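Written out below as structure tokens is the structure these notes cover.
For this view, one protein chain was removed and the others were kept in their places.
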Amino acid sequence: MAILELNHLTKKFDDFTAVDDLSLTVADSEMVALLGESGCGKTTTLRMIAGFTEINSGTVTIDGTAMNSIPAYKRNVGIFFQNYALFPHLTACDNISFGLKLKRLSKKTIKEKVERIIQIVKLEGLEDRYPRELSGGQQQRVALARALIMEPSVLLLDEPLSNLDAKLRIEMQVEIKRIQRLLGITTILVTHDQEEAISLADRVVLMEKGAIVQVGKPREVFENPASLFIADFMGFVNFIDATIGKHTDGETEVHCSNNQVLTLPLEATRFAKGDKVSLAIRPDRIKLAGADDEGMLCGRIENATYKGNITRLEIRDVFDKPLYAHLSDYEGFSGEAIGVYLPPEKIRIFKTT
Amino acid sequence: MREERVGIIPKIITIGVLLFLMAPLIVIILASFSPTVLVVFPPQGFSLEWYANIFTSSANFVSGFANSIKIAVIATSIDILLGVSAALAVTRYNFKGKDSLVAFFTSPMYVPSIAFSFVILRITSSQLILSAFTRILLGHIVIILPYIVRNTLAVLTGFNWSLEDAAASLGASPRQTFMKVTLPLIKPGVMAGALLSFLYSFDEAVLGNMLNSPKFITLPVRIMNYMEFSFDPTLAAISTLLIILSLTCIVAMERFIGLDMFLK
Partner (left out) sequence: MDKKRTIFFLAFPTTLTLLVLFVAPMLYILLVTLQEDGLINYLKFFTDSFYLDILKTTIIISLKTTVIVLIFGYPAAYYLARTTSRLKNTMMIMLLFPFLVSAVVRSYGWMVILGTKGLLNQFLLAIGLIEVPLKILYTPNAVIIGLVHLLLPYMILSITGVIQGIDQNLEYAAASLGCHPLLTFFKVLLPLSLPGIISGCTLVFTLSMTAYVTPRLLGGARFRMMSTMVFQEVNVNFDWGLASAISYILLFTILLFLIAFTYATKNLNERVGGQKHA
């Protein structure tokens, strides 16, 4: 339970700037996700908080105390490693109690704490197994328990769900969230998977090229990406090139390809006439209906890919590039004509140079 | 079909190679039981007199054995410390000049031991008088080192360094991390390397030959000297004992650690 502050953190490797003047405050008991592609600096930031990577400039402060000159093994930071980093020569129980034994607590105290944490992560019965005798999910819980039992002021999770299969992933998402809430530990989660970030974090921090490009609650970041790049990263598959046209009475004409003109409720001040923009919309926000229905744009289904829970439709002839839409219960056929409606409130517009 | 064809020629060659490697050793073992001085095939009888001769022979194989063991044990012990720390130094972090440092640590391997032993001889005959034991020991410390370094490097590649980070995050100081995490995990491989280096020192004949004194002679040199004046199967007997020693070591290694480390 602590407040974590990152102040103007910078890290350079030779002439490559991995983290560029990064500042962030994580509130007590908050779980924040650092989300971005590989190379964006999220892991380097994590390692600076942990003390594994030296800070070039800036400070890492936990509850008011600067960590810069404190070596890793003296910081009370718990870390969950992507590859678990379980000690192969120790049993699950010995792995978990490793840190406590170093603190020279009494055997009784250690035993109590270990029992409690094993119950929390649901590992009863597996204490005496070696890591190689445990499944992926079980190993993960050992790794988590080992970090949590130290009652760290800050918990760092490095891609906690990336090594799990789909079903286990969903289970562990729930578990991690539950445990974090229960213990109230201030947590930073590093991931490249936007679904992971959105489902686990209280706030999502998007990073690109070593800097923060957007911060917000999951819903905000998901629905309202701050840039074209972030929209692409967050799964806005459809990007329609367009030019801003006439503005009349609170509505603006937007000229797209294929001579399609959309009328969107935009303020006059937002864009100038002639501005080139990109309209972004998520595939699951596109509304579909019969081709002849009122107010629909006319298109044709080129491809329908059945994915089980949804069907992904590739729709051509609306704009010059295909549109992608998701439908949960589709039983049509390729080549079928279809009507497309883009709800204006779900369209995000980004200026392109 | 294709697989078989690729398989057959290499397989035959491999069998040939292995037989070739075994040949002199098997011959020695058989010869050690020969009842006659001259080894004949097929064997005309069976005798253990040559084994008895090992212990009574004026060539003093027993003291040679003791001397070789003394040197091998001390040199290996010192080189474990030196070699492991050197290997850790170059694998733990990346730094410029890492490769040069590795080359430096393994350089004695590429220097002719005859040249090196001669240099030691010159220095210890005039400038710095040392006993035969000491100068052979110092020489062995140098020439064994590359083998331990290379072996430990092989053990350390593929070592999961995030284990050390994990230990640090749990509060372990660098010393504690090394003792509780790193060391236990590399110990088997390092021990195997130590065993190999021990045997290498034990078998070593060049420095032994150049730097010995009448009072201190190592076993391989005793064997070589014996050959000069007598070619009887006592040689085969003592050689057989050494062969059995090597075989035991290899089989033990295979059983306890596996032989993968040889493949780098």
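Chains here go by letter, A and B, matching the order in which they are written, and residues are numbered from 1 within each.
The rule is short, and it goes like this: a contact is a pair of C-beta atoms (placed from the backbone, for glycine too) under 8 Å apart; a residue touches a chain by one contact, two chains touch by 3 or more.
As the structure is a computational prediction, the values presented were derived from the model and not from experiment.
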With the missing chain put back, one of B:51, B:118 or B:159 would touch it. Which one? B:118
So that we can see where the missing chain sits, which residues of chain B does it touch? 2, 5-7, 9-11, 13-14, 16-18, 20-25, 27-28, 31, 38-41, 81-83, 85-86, 88-90, 92-93, 95, 101, 104-105, 107-116, 118-123, 138-139, 141-142, 145, 149, 174, 196, 199-200, 202-206, 209-210, 220, 223-224, 227, 235-236, 239, 242-243, 246-247, 249-251, 254, 259, 262-264
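Assume only the chains that are shown with their structure count from here on.
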Round to the nearest whole Å and give the separation of the Cα centres of chain A and chain B. 55
What part of chain A is in contact with chain B in the complex they form? 50-52, 71-74, 77-79, 81, 83, 85-89, 98-99, 102-103, 146-147, 150
Listed in rising order, chain B residues that touch chain A in their complex are 160, 162-163, 165-174, 176-177, 180-181, 184-185
